[in-house]
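The complex appears here minus one protein chain, its other protein chains still in place.
Then we have chain A:
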Amino acid sequence: MAVLELANISKHFGAIQAVNDVSFSLEAGQVVGLMGDNGAGKSTLVKMIAGNFRPSHGIMRLDGAELIMHRPVEARQHGIEIVHQDLALCNNLTAAANVFLGRELRRGFGPLRVLDYKTMYRRAGEIFRELKSETRPRDLVRQMSGGQRQAVAIARTMLSEAKIVLMDEPTAAISVRQVAEVLNLIRQLRDRGIAVVLISHRMPDVFTVADRVIVMRRGRKVADKPIALSSPEEVTGLITGAIEQV
């Protein structure tokens, strides 16, 4: 069964039709590459799944039940995690503090509850180990490489049992070696049975790691097919409009 299902989703801002009648579904353990030019409606679509906007028309279903969110925080409660393009990290805090930001573990009773540093360091270390990332929980994020920073942002999504992870341009601003690291992190998530949506401009990344590609153009979905049945040339054609629809 599909984890997330979008049925005839549209979103308009005044007269501007940002997303127009888009339907698709996400399967557990599948990586979907979401591609499209600037202004194609990718971000708007993702922001609706993330709870930032509500669709103007159409419905979303999570595990078969209708999904209505009023605030972004609710997405997390539903098991939808977002890795933001700028990663949303605090440079002045440790890796562990960033992983647990907003969900700090505490110990003690009633009003006298203090941060449980020990458990948070341990848990963060376990997650980095699972992600096979050389990231130390006690290091400040300020001193980290691009790949490690991605690992911290991705580790956040693994704190709770996430069903869906949305990743916004995770490979946009990092070196080639670090891109490989990030793609590995995405595979780790997939192997845990998480549905991953990878929003990217970089064709090679999508073709390396994704199982399926969805292409958006001018607010509409113009392609949705297994990666094995497509090609970078075809996707480029779809993005630019040289190919109308497949």
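Annotations
We adopt the following convention: contacts are C-beta pairs under 8 Å (C-beta built on N, C-alpha and C of every residue); 3 or more make two chains touch, one makes a residue touch a chain; residues count from 1.
In the analysis below, contacts and distances are computed from a predicted model.
According to UniProt, the chain absent from the figure is "ABC transporter permease", selected among "PTS system, mannose-specific IIC component", "ABC transporter permease", "Na+/H+ antiporter subunit C" or "Spore coat protein CotJB".
The missing chain, though absent from the display, is touched by one residue of A:66, A:134 or A:233; that residue is A:134. Between the chain not shown and the residues A:28, A:93 or A:246, the one that touches is A:93. Across A:15, A:65 or A:114, the residue that sits in touch with the chain not pictured is A:114. Chain A meets the missing chain through residues 72-73, 76, 82, 84, 86-93, 97, 101-104, 106, 113-115, 125, 128-129, 132, 134-139, 142-143, 156.
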